[in-house]
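Supplied in structure tokens, the structure appears directly below.
For this view, one protein chain was removed and the others were kept in their places.
After this line comes subunit A, so read on.
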Amino acid sequence: MGLFDKLAGWLGLKKKEVHVLCLGLDNSGKTTIINRLKPSNAQVQDIVPTIGFSIENFKTSGLSFTVFDMSGQGRYRNLWEHYFKEGQAIIFVIDSSDKLRMVVAKEELDTLLNHPDIKHKRIPILFFANKMDIRDALSSVKVSQLLCLENIKDKAWYICASDAVKGEGLQEGVDWLQDQIKAMKT
């Protein structure tokens, strides 16, 4: 880091950069959430299934986020683990209306938590119980029960109900994540 960058950092002009992984099953709304978090002039209208992964940037009041928006399709899920090392935080998106595939989400979460790159790292995990707008969607409490989130002892985690289409609940989650990262840095 050059002298100018340091100076800018002290003055609060330059924000700290954080790498975040955005994971979850296909069709859970990862890209929609990331799209919503971007400034309104950079948002796209049509969200298509992600192939491989895409890198997105957005800024909050204190941090600059670089998000690895991973594809959730079965055949691309083996790409996730290659980015575990770089991630300083994880956003895990769950389709609350898909009760059938909750087991698949749990399976993927367990694989993620038991991966050697993640297991011993104290990184914050933010869960979005997404698609709350759908009528028979499960509550965030129910989702956390089904995923056995109470068993995560050594990592900070937070679940928040969200509706990415309307943008509800997203800010709450990102604020928590920002606090966690700031707490981690200091």
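The rule is short, and it goes like this: a residue touches a chain if its C-beta (ideal position, glycine included) is under 8 Å from a C-beta of that chain, and two chains touch if they have at least 3 such contacts; residues count from 1.
Please note the rule applied: contacts and distances are computed from a predicted model.
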{"item": "Hidden subunit of the complex - UniProt protein name among \"S1 motif domain-containing protein\", \"BBSome complex member BBS1\", \"Probable electron transfer flavoprotein subunit beta\" or \"Ras-related protein Rab-27A\"", "value": "\"BBSome complex member BBS1\""}
{"item": "Given A:I47, A:L79 or A:V104, the one touching the chain that is not displayed", "value": "A:V104"}
{"item": "Touch residues of subunit A, complete complex, unshown partner", "value": "25-27, 74-75, 77-78, 98, 100-101, 103-104, 107-108, 111"}
